[in-house]
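With one protein chain removed, the remaining protein chains of the complex are shown where they sit.
Presenting chain A:
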């Protein structure tokens, strides 16, 4: 259930933002190169969407790798 709720620790948030930024950038570059070699702009768009979907799968769910450094908060009062 945690995968859908999206709760990740602060270190995970920083890493996730970094993966997303670099991932989308490289998706754009990769899509451009693929389209250039194939001389097909439609292929470029398709490749971008596929690579962006891969980035989305890596970044959107709250994977356990984003919860490796939890902080020790105060004890909650009952």
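Throughout what follows, a residue touches a chain if its C-beta (ideal position, glycine included) is under 8 Å from a C-beta of that chain, and two chains touch if they have at least 3 such contacts; residues count from 1.
Note that in this section contacts and distances are computed from a predicted model.
K.L.:
Name the chain not shown, per its UniProt record: "Signal peptidase complex subunit 2", "TATA box-binding protein-associated factor RNA polymerase I subunit A", "Calcium homeostasis modulator 1" or "Exosome complex component RRP46"?
P.N.:
From the choices "Signal peptidase complex subunit 2", "TATA box-binding protein-associated factor RNA polymerase I subunit A", "Calcium homeostasis modulator 1" or "Exosome complex component RRP46", the unshown chain carries the UniProt name "Signal peptidase complex subunit 2".
K.L.:
Touching the absent chain: which residues on chain A qualify?
P.N.:
7-11, 13-14, 69, 71-77
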